[in-house]
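Below is one structure; the comments refer to it alone.
All protein chains but one are shown in place.
The block that comes next holds chain A.
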Amino acid sequence: MKEETPILEVKQLHTHFFTKAGVVKAVDGVHFDIKPGETLGIVGESGSGKSITAMSIMRLIPSPPGKIVDGQVLFKGENLLNKSEKQMRKIRGKEISMIFQDPMTSLNPVFTIEKQMVETILVHENLNKQQARNRAVELLELVGIPEARGRLKNYPHEFSGGMRQRVMIAMALACNPEVLIADEPTTALDVTIQAQILELLAKLQKELGMAIIMITHDLGVVSEVCDRVMVMYAGKPVEYTDKKSLFKQPKHPYTLGLMNSIPKISAKKEKLEAIEGLPPDLRALPGGCSFAPRCSQATEICLTTDPVLIEHGNNHHVRCLLYEEETEKVVSE
């Protein structure tokens, strides 16, 4: 593990949506940090608040109805939540970049990729058009697009899904960001293409040294590329540790459930155990632990007492009453 100071620290982040039907606590106490060159995984089922966490960091929460109601996002020690919109625009796409799940819809269909790449470069870098164009070609070559210069004038629909995601990555890396947030970058792609994209990201990280926040619902992806992991459930972090400890000693029943639902080649005959039940309604969270209704190990007390994130073992944080008697150090609340 690298012992550098974190480039990004998210502290007690709370992002809520104030809808007519009630307050949706989409992100409710997310807490993590990431060091330069490191890859942090954020894992959880769909709707657990992963994307909203990412959008909160970028300060791109649609408001109304969304609002970051509490917490800090420290980027190089400065709280992004105190920045003006103008200051944020200088950070987005330059210091913190993002790529998204669906490369089919994330590029603007009516502009050439040249226009879309060059405009990003021109907003952030002091280059002229020709230099920006050359830089775009360089980037496309970097992400492995064949005959890059000839493809500048192409429109997104003229690329395959995997190639489009490469274009997205090239665009995100245009200004050498220090943090790249990848929000389910391979979910929409074929399995073979998925592997290629993950490999590409790993290679680029080695070359360029940026930190990556890898958002995924797939523990398989985590096992391949992440250094550390935060598992999220219903807007809250439930387990937060390094990858090795997570796979060796998963603590939270939810994490265990996720692991049991990964298909294993060695256990072909065993039935895949998806976690039973559905994620809770974020507008009306049950009292107590929000996972309790689906938890096979839940007891009476879980339905009434909300656990806090505690450190249980070396740098292994878990939010579960099963571990609370042996509380060593409370890090949350």
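The criterion applied here is as follows: contacts are C-beta pairs under 8 Å (C-beta built on N, C-alpha and C of every residue); 3 or more make two chains touch, one makes a residue touch a chain; residues count from 1.
Rule of thumb we're sticking to: contacts and distances are computed from a predicted model.
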Absent chain [UniProt protein name; select from "Peptide/nickel transport system permease protein", "Cytochrome c oxidase subunit 3", "3-methyl-2-oxobutanoate dehydrogenase subunit VorB" or "Ferredoxin"]: "Peptide/nickel transport system permease protein"
Listed residues A:D102, A:E141 or A:D306, member touching the removed chain: A:D102
Chain not shown: contacting residue from A:D70, A:E119 or A:E141: A:E119
For chain A, residues in touch with the removed chain: 58, 60, 88-94, 97-98, 100, 102, 105-112, 119-120, 123-124, 155, 157, 168, 171
